[in-house]
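Just one protein chain is left out here, and the rest sit where they should.
Every chain is named by a letter (A and B) in the order it is written, and numbering of its residues begins at 1.
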Amino acid sequence: MESRAQKLILLGFFGGLFCVPLLAEWTSTPFYLDLARRMMILAIGALSLNLIMGYGGLISFGHAAYIGIGAYTVGICAEHGLTNGFIQWPLAILISGAFAIVFGAISLRTRGVYFIMITLALAQMMYFLGVSLDRYGGDDGLPLSERSNFQDLIDISNNITLYYLVFLALVLCLLFCHRLIHSRFGMVLQGARSNEKRMQGLGFPTLRYQLTAFVIAGMMAGFAGALLANHTDFINPDLMHWTRSGDLIIMVLLGGMGSLAGPVIGALVFLLLEEVLSGITEYWQLIFGPFLILVVLFARGGLLGFFSKRGNQGE
Amino acid sequence: MVDGALVFEQFFNGIQLGLLLFLLAAGLTLVFGIMDMMNLAHGSLYMLGAYVAAQVTLWSGSFLLGVSVALPAILILGICLEAGLLRPLYARGHLDQVLATFGMILFFNEFVRLVWGPEGIEVPLPSFLKGNVVLFDIPLPNYRLVVIGVGLLVALLLYLLVTKTRTGMLIRAGASNREMIQVLGVDINRVFTLVFGIGAALAALAGALAGPILAVTIGMGENILIQVLVVIVIGGIGSIRGAFVGAMLIGIIDILGRSFLDTFFKIFLPVNAAETAGPAVASMLIYIIMALVLFFKPQGLFPAKTG
Partner (left out) sequence: MKKTLMLGMGVLALVFAGPQAMAAKAKKIKIGFVTTLSGGAGVIGKDMRQSVEIALDHLGNKMSGIPVEVIFEDDQVKPEVGKQKTEKLLSKDKVDFVSGFIWSHVVLASRNSVVKAGKFLIISNAGTSKIAGRLCHKNIFSTSWQNDQVPMALGEVLNKRGVKSIYIVAPNYAAGRDMVAGVERTFKGKILGKDLTKWPTQLDFSAELAKARAAKPDGVFIFYPGRATNAFFRQYAQAGMTKTPLYSVFSVDSLSLPKLQQAKLQNVLGTFSTQFWSPDLNTPVNKKFVSDYRSKFNAYPSHYGAQSYDSIMMIADAVEAVGGDLSKMDAMRAQMRKAAYPSVRGKFTYGNNHFPVQDFYLRQVVKDGSGNWTTKIVQKVYENHQDVYAAKCKMKKSW
């Protein structure tokens, strides 16, 4: 799926991201560290969504729920004094996975627009659940008393350390996705996207493959959520609001769906544009909105497709 | 404590809310069903309808004039949007449509803020719509009665249009099998433009009607859009009948949930827990209903598609 050009673009971006802390230190503008870290965490979220959306053809409009579940797991653990990251993070991944099994089993009974809507509905329920969790701040949210503690191994209360940990996490998630989609599992998943009946005819239980992909995506998003909670030192139900799920979809589409690099670049460009444009004018959405329309009309396969001149992904 | 008069009144309120949703759902479900177009910007047309109607009402002092300017204005805007921007998207997947129409939402929201400011505008209610009619000791607000009247009238007209006319036949054929009518040599683009125009005008009507009772503000479109999507998914995409039943269902269930869930929970939960659970479940209720409907009927209550 990835052309040489895409690999190079990705490499360029990672080179840039790797240098951000150095540049931030050098220009004494640690703010950009914060921005770049948030970009990478959301890139993991977008990457996980792309597994089911780009490769599985399953458009989930509720993917932010799993980010929220991961973040809440870390936040709730910390609230009760459990700050050990070796317990917090796996727990976040497992709990997101558990929710994904249940929600996936329900949602996968439907396809197309109905699938979009049912994933949206389930995520909205999680959002309203978060709002009514008074013990954990309700919609006011919950500040993290301290970041996840990894004993003597690594100290992520240092911002640069956390940055490189997130960087490493993004690289590992990318490699994992790469392995996954080129495995037999990934082939079946993509086969089911283009022709589900044929795959079933060939004897593949496509539903089971799709559910597995859904759960893996949910777990990866939960991991992103655990990172995000540590990044902002704060959790609140807004993380699970449908507009956040929409943002994730847009990141994937913007970068280019169905390629590994697409969602990563989409997340980076999305947040970068938001930052740069909102610095230029208060009415930045007046520019951003038409920009999205132009991307759809003229850059099929997202920005990545446009720039690598291989835009043939589409739905 | 639940008394009959209150239950009756809440049904009345539910029907009114449902009919408002129906005005939006009818257009959206047709666009969705016939053009296979996921138009998130439907809510923006609703918002623009509300703003135009409110502005004209403020200038002229006449609410009726406001409504009658808003309808054709948004109709024309809808037709222009369809022909200029959306038509190239029909051939694309739902995702491209989502991205492009999301871009339109951002644009329109920001446009409205630029023109009218962040505050929103207020329309005084025309005096003949103030007050209420007392029925069995229950005061039914005139305005809500008017909304019900208009909603039912639109439903009837749409029913006649879809079942009794040639255009309606094409619309139905388009909803169930798009390729077929293309094969028959019908100018499909004309049908599309017509359907989109009707949808836009109905959205504007809903916005104009909602303005004086709710609020004319930025973002009003997205809030209602989600509810409307729930309605058409429950009803079955492309089905006017489904949109009507779905809208009624959601309207009534939402109101009844808000009214009686906490009382209901108090039967078997401690007061404190019931007071927390009641509103929380009430806000999730329409999503729970949708998940349930789709679980048992994955194509909605009245599937329109045959292929």
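Quick notes
Heads up, the rule we're going with is that a contact is a pair of C-beta atoms (placed from the backbone, for glycine too) under 8 Å apart; a residue touches a chain by one contact, two chains touch by 3 or more.
Note that this is a predicted model, so its numbers are computed, not measured.
Across B:Leu6, B:Ala273 or B:Leu292, the residue that sits in touch with the chain not pictured is B:Leu6.
Contact with the omitted chain, checked across A:Thr73, A:Ser148, A:Thr232 or A:Ser259, is made by A:Thr232. In the full complex, the hidden chain is touched by chain A at residues 4-5, 8-9, 12-13, 16, 20, 23, 27-32, 34-35, 38, 131-132, 134, 137-143, 232-234, 236, 238, 272, 275-276, 278, 282, 285, 307-308. Summarising the interface, chain B meets the missing chain with residues 3, 5-6, 9-10, 13-14, 16-17, 113, 117-125, 130-132, 134, 139, 141-144, 212-215, 217-219, 223, 255-256, 258-259, 262, 275, 278-280, 282-283.
The rule is simple: only the chains that are shown with their structure count from here on.
Touching chain B in their complex are the following residues of chain A: 53, 59, 106, 109-114, 116-118, 120-122, 124-125, 128-129, 131-132, 134, 242-243, 246, 249-250, 253-254, 257, 283-286, 288-293, 295-297, 300, 314-315. Within the complex formed with chain A, the chain B residues making contact are 32, 38, 85, 88-89, 92-96, 98-100, 102-111, 113-114, 222, 226, 229-230, 233, 237, 276-277, 279-280, 283-284, 287-288, 290-291, 294-295, 298-300.
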